[in-house]
Structure formats: C-alpha cells, structure tokens
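Here it is, the structure in full.
The complex appears here minus one protein chain, its other protein chains still in place.
Residue numbering begins at 1 within each chain, and the chains themselves are lettered A and B in the order written.
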Amino acid sequence: MKSTFLIQRYVPEQDSAPHVERYELDLWDEATILDGLLAIKDSQDDSLAFRRACRHAICGSCSMVVNGYTKLVCKTAIASEVKRGRSELKITPMRSMKVLKDLIVDMSPFWKHFRDVEPWLQPDPAKVPPPNEEYRVTPQQLAPSRKDLNCILCAVCFSDCGVTEVDSHFAGPPALAKAHRFVTDPRDSKRKERLEKLVDLGLWDCAHAYNCMECPKHVDPAHAIADLRRISIEAGITNNIGAKHSQQFTKSVGRNGRLDETRLVMELTGITNVTGQIRNAPQGVRMLLKGKLPLPMHQKVDNPKEVRRIFETVGTKDEQ
Amino acid sequence: MVDAAIQHDVLVVGAGLAGMRAAVAAREAGVDTAIISKVHPMRSHSGAAQGGINAAVAKDDSWENHWFDTVKGSDYLADQDAAEILTRLAPDNIRELEHQGCLFSRWQDGRIATRPFGGAGFPRTCFVADITGHVILQTVYEQVLKNGVTVYEEFFVVSLIVEDNVCRGVITLDMSTGKLSAVRAKAVVFATGGSGRVFYKSTNSLISTGDGVAIAYRAGAPVEDMEFIQFHPTTLASNGVLITEGARGEGAYLLNSEGDRFMFKYAPTKGELASRDVVSRAEWTEILEGRGVNGCVLLDLRHLCEARIQERLPQIRELAIDFAGCDPVNAPVPIKPGAHYTMGGIRVDKTCASTVQGFFAAGECSAVSVHGANRLGGNSILETVVFGKIAGVSAAQYAREHDYASFPSSALPDQESRRNALFQTTGKEKVAVLRDAMQAVMNEHFHIFRNEAQMAAGVNKVRQLRERFANVAINDHSMVFNTALTEAFELDAMLDLAEIIALGALARKESRGAHARIDYKDRDDANWLKHTVITRSPEGPKLSYAPVTMGKFQPMERVY
Partner (left out) sequence: MKYAYFTGCVAKGTCPELHASTVELAKVLGIELWEMTDATCCGAGVIRDENPELQIALNARTFAMAEAAEMDIVNICSTCQQNLGQDNRAMREDPALLERTNDILSQNGLHYSGKTQVKNLLWVLVGDYGLDRLAQKVVRPLTGLRVASYYGCQLLRPVEDTGYDDPDNPTSFDNLVRALGGTPVDYAGKTRCCGFHILTVNEDTSTKMAVKRLEEAEEAEADIMVTPCPLCHTSLDAYQPRATKLQGSNVRMPVLHLSQLVGLACGIDVGDLKLNQLMVSPQSALSGVL
C-alpha cells in the first residue's frame, strides 16, 4: 500500500523554525504508522528523531499528532488514515509541550502534573497488614479503578485536550485519572486531602470536550474526572466555584426543570458580592442591548412536579 | 583522574522493575542513589509483562514446590541456592508490592488471586488481568517518586569504567544534549534488561538490545549461559508481539492444521501448560512436519467465551485484533514461537555481586542464576523484584564500606573518539542493514533446533558482520536526540552478544532447556551440567565453565 508521510522536522542546532519533509512509502497492508516511521529511519533518513520502544501500545512512547489528532502510532494502521480518504499523513509533534527535535517533545510539564497528584498509596500506618498478609480487597472494590490502571502515560489525551493547550496549571486527564485510582482505593487513607488538593490542581477545569475518550487504552479519563467531582461533592468539598456551579446548576434544574442561567451566574458570584456583580455587569448590559435578554420569568417545563418527583427519588438530599 | 560532573553513592543503570526496585532498596538503606535510563522509567520493557508473577501465596501451595518447579524448569542448570532465595522470598515480596499499592486481581474473598502457568505444579501466578508488568512497574515507579530517587531520564550509558577490577562509574550520553560525561559512583548496579533484539521478530521492545551485558563484558565482567534463549510459544506472526502464557493458563488450546490439540503428544500430562521450551519445540515440530497453518499453529480461546476473555485477557484481545486482524472471541489466533527471553547474563552471585568490585547486576541482564536453561513463565518479573531489592541492599552496603575510586583520565575521551569515529567514517555500511542481517543470521542459525554445521556457519557470519560494522556511517551528526547514534551503539552491543550466544551454543554439545541440538538430542549431565562462562580477552571471547550449585534436587528426566 502506498502512502505519503509529511513529517514536521526540526533540529534546534540548524533550524530556526520547523519545516515539513515528504517521504513516499510502499508498505504491507497492515503496516502501522510506526512501521512507516521505522522504515523511513532505516532506509531513507536516519536522522529522523522520534520516541518508540515496545511497538505494541504498552510503553506509551510514540504519541504524535497525525492529521490533527494525537495518536499512539504503533497502534494506528496507516490504512486507517488512508481509509478516511487521507493517503497523505501529516505528522507533527504533540501539542502543549515544547518541541525538542523533530517529533520529540519535552514531556517534563506532563510528568510534573503526574507527580503533583502524589501518585503513591498513602495508607493508614496502623492498618497496614503484617508482611505475611495482604489487604483484603474484593473484586468489586477494585472495579472503580480498573480502567485507570490501563493508563500508559502516553499523553495522547494531554496533547488533544483543549484545556491543557491554553492552561498550564490544569493537571490534565491522565494525572486526574491517576488521582482517581488512589481516591477510589479502599487502602488509601488520604482521600479527603487528595480531593482538596485536586480542586487546586484543576478538578473543575475540565470543559467536557471528551477528546480524551479517544484514549488508545480505553482509560476514559473523562469518566474518572466526573467521578472525582461526584466523590468530592459527596465528601463535602463544596467550598469552591466548581462544586458550587455544579450544585446550583442541579438545583436550578430541580426547581423548574430547566436551567436558569442568569440566576445561576448571580448565585455563583454571590448576591452580596458587589464587585463581582459589577464585573459581570458590562457583559450583562451588552447582552441585554442585543436582545439576549433572559425572559424575566424563567421558563418552566410544563410539569415541574414530575421533575421534582424524580429528584426526590434519585437526587441526593442536597439536590432536592 | 577526571572530575565527574555527577556522582552518587549508588548508581543504578536501568529503570525497569529490577532497576527501580534496586534503587528504592538502596535509598531505603540510606545511601544517596540515582537511576540512569535510556528511556523514561515507565517506557521500560518490564511494562510489557502480561501474564503474571509467581509466588506460593495460596494456603495449600508451598514455596518448596515452587522451588522444585523452578529447578526442574531450568533443566537443572539453575543454581539451587539462588532459586531457593527466589521462591522462598516470593510471597513476602508480592505482599510488599501489594502493600505499596499494586492492585493484584483478587478472589471473591479479597485475597490475591492466582492462575495456572506453564511448568508449574500449582496455580501460583499472581496477576493484574493481563497487564501485570505494567501495573507493577507503576507501583515501583510510584515508590521511586515517593522516595525522591533522582532519575536521569534519556541518558544512555555507553561504558562501564573498571580499573584494577574495581568499578568506578560509567560514561553516559545525555541524549537531549549529546553531551558525554562521566558519572562516578561507589557502587554501580546494572539492570539493563534483556537482549531479545539480537533475534528477528522478538517479543521484546525495540530498546531491549542488551547494552548492559555487552558493556559489562567489555569492561571485563564475565557473562554466563548466554546461549540459552527462550523462544516463547505464542507470538504473533506479523510482528512478534507476545500473547501471554496466561491465555493458556486461562484454558486456551493449541491446535494444528488438522484441528488436533497436539500438545498432549509431547506432554501427556500438562499439555498446553508444559514448560515453554517443550511447547515451542512441539509447535515447531508440527510446523516442520507440515501440520502448520501458514507457518503458524493456532491458539484457540473461543471456548473461554467473551466475558472471561474481556475480564482476564482484554489486552490480548486487542493486540490480536490490532496486529493479527483477528478477534480471539470468534477465531483462533495464528501464533508461532518467537525469541523472548535471555536466560543468561552478567555472572553474579547470590548477593548480585559480579566478579568486579562494586559492580552488581539484577534482572534480565544478570545470571544469578535462577532460570538455568529455561525460565518458567512468571518467574522473571519475580526475579526482578526479589533480586532487584537484594542488589540494592548489597550495593548500598558496598557503598557504605568504600569510597569513590579514581576515574581513569582516558575513559571519557575514549568514548568521544568512539562517537567521532561513527560520525567521521567514510564507510558505506548502514546500521539498519547490518542489524537486519544479524537478526536474520541469529534466527536462521541459532533457532529452536540447532546443529553443529549450521551454528559454525552462523559464527562466521556474525564475525563478518562485526567486521562490516567498522565501516558503519551515520548521516545524522546532530547532538540533540541523535537516535541514529544510539542505535549504532546498540547494534555494536548486539554484535558482541550475538558472537557470545553463538560461541556458547556451538560449544555446548548437548540438549538442555532452550538449547536443543538435533545432533546431540539428550541432556548430558556427566559432561555438561555446568555454566558457560565467557570472558573478554585480547584474543576474543574466552570460554570457560563453572559448576552449578546443586542442592536438594537431583537431576531427573523432565516430563510434563
């Protein structure tokens, strides 16, 4: 099968800016993009630099952007791109990290976020079993973190995330998935402390773009983040804008069946927070002038009673 | 003497399971410890271990049974005292990992679950689904972070500095800058992993190039039993990717083209769960005798049904879909034996000390030797954990008792000229071409069945490749991430190992474990119950032999 690789090249010692080089390949039908890169390195240009190791999606080395989306290239067949009608594969380094050479990026920000969640078990010393015994943990207790364990820290999701791209403070999907793994571990004793710290690390900054659902290892960090949010509210860690937004939102829907945005914003800013209200005011006035005026009486669904009944059955106390 | 920019009491080279376990142990023993690795720790090949880790944790199992299975599996070439340490300490080591956070799969009652594995008399393989190595690697890396061990990532070690048989440190290449520098240490531990890439379509990572073994050998440390290369029975034909023995542990069948479960012909009791060397030879025999399917046999998981496959072997399922285009839920997977594990390595004693003062080794690059002529599935990551820790403790103790030794002034310039030679050569040889040729020679001449004439021819071919290597040229002269250069260093190492493997194999005139000769079909305990030891000399590799430490278990015929 024929394909063309358009690879972004950059050698810091000689290039002032990256440029694109074109390579023609004719490989077997099942060849992966990594096979393509290896073939180029072996027989066309030994100077092409990229990371790779296991070649079967367990070491997490070979993430790069292919036609706009980050892929683990050992797991991505060239044919899958060709099938999409793209026989030209534009390959660039991952986003949100500095390019060091060709397709190699500086992953230190990624690892820093990972370390920030204190990714190690912190048990209660009094509860550690003796050396000849293990903790008793049932398969059911293991289930919540099962997917988190799959994470190979390849940074595919980190590179595709719209928030990490502009916000270097945001922990990013894999670090949060790692945190989820410990928060849901029955042996860990620092659940609350972890959750409190996670609020600072950006637990509520995920924008629900779901790019990370394309995880090559099916980790589903979006779910981990959602679950952490739920757990943190349950744990009473609600004195932060994210949790408040979530709670007020749900309450608003419980009241009338629909979200009342204006009221939500006012409640979040705090009715008595005069500076905050004034800061929001210009935006409000602008919208008002454009006829984007929320109706004075917030629209209700026809049968708010039915909605309230649902809230009474499945909602938590606070949501009711 | 030169100034070393960096120095540490204990320097561990390699950040796989063995390396990180050693570093944490040394750190816990209170000495200043650092790790150097050519890849980020989580990229190490230990993460690829799928099936599990052996330990007699179950109530009705015993470590003595595990000990026996290990010795029998080794075809009696394991040192029994080392195998005793491995198996006796296994359960506590597993539980220590568990206490550190490793989420082993469980029984309903909350205890660590076990599954059957090849060559074992009891289901004693602990696991985390089919990502065991990956999850244990996470756990050990977590401990490295927790303990604040310094890690030099993407630093490539190019040589070990030994003078007067005392180890002084290493020379490393900082891959991100191209800078070669000296790192001094009171004690050095090598945990640089296996050499699978010497062979074609190995299950091993592209980085499993055996650098450590070759570097140690060049520095004067003897290497042991390198001719014993394990061919794993179930690897994908397309690219050599492994399908864990856990698949057979969970009950998968091996079928030939006639649909027969042929293994019972070769291993009447254990069938598919015989020892790996036995199963690989059986498969190869079926294929040679015309009962293969396109050069493969079939691994059939269908009867395990989807739910079980998804729960216990999800990664395997995906690998088969991705790389063999076949979903094991619906169709048998074509597989064949592939080079997988290096039983031999740097010769060390029970404390992981080599014959060079202050130089230790653990994990797949070492030969303590617990695997002898054939390693049992699930014993290797166990070895990395148990002996990694021992190596760390031994190195820490050595470091406390010794001071930094002086560094020969030629050490660094030697390596600089070695690099410059690769840059300046006007030669026409290409690294990739020689590497492919070497892998082809090794697969053809030192495969599952070996014989004198073929191996002798193989030795010559390897030597010719070594000569051609002198004319290798690299186009990339950049300093930053010059992976062409590191690949050349890796090939340089592999060519040494290829010769060592070839010579050891040619000399051993018997069949034992993974070394099966059609011209010497039987094990010959009278003449060959001994370790091959190869040492570097000005005249080339020097072969000698060392006794095997025997013990409770006397050699018996090995039937499964």
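Here, contacts are C-beta pairs under 8 Å (C-beta built on N, C-alpha and C of every residue); 3 or more make two chains touch, one makes a residue touch a chain.
Computed from a predicted model, the values in this text were never measured in an experiment.
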item	value
Contact list for the unshown chain, restricted to visible chains	A
Option from A:79, A:213 or A:235 whose C-beta touches the chain left out	A:213
Interface with the unshown chain - residue positions in chain A	67-69, 84-86, 162-163, 165-167, 170, 204-211, 213-214, 225-226, 229-230, 233, 241-242, 245-247, 249-250, 253, 257-262, 264-265, 268, 282-283, 286-287, 290-292, 294-295, 298-299, 301-303, 306-307, 309-311, 313-316, 319
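Basically, only the chains that are shown with their structure count from here on.
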item	value
Centroid spacing, where centroids are CA-atom means, of chain A and chain B in whole angstrom	35
Chain A-touching residues of chain B, taken from the complex the two chains share	39-40, 42-45, 47-48, 57, 91-92, 94-96, 98-101, 103-112, 128-129, 131, 134-135, 138, 142-143, 145-146, 176, 205-207, 238-239, 241, 315, 318-319, 322-323, 325, 430-432, 436, 474-476, 478-484, 487
Parts of chain A lying in touch with chain B, wherever the complex brings them together	11-14, 30, 41-43, 45-47, 49-61, 75, 77, 100-102, 104, 107, 111, 115, 119-121, 123, 128-129, 131-139, 141-142, 145-146, 149-150, 152-153, 182, 185, 187
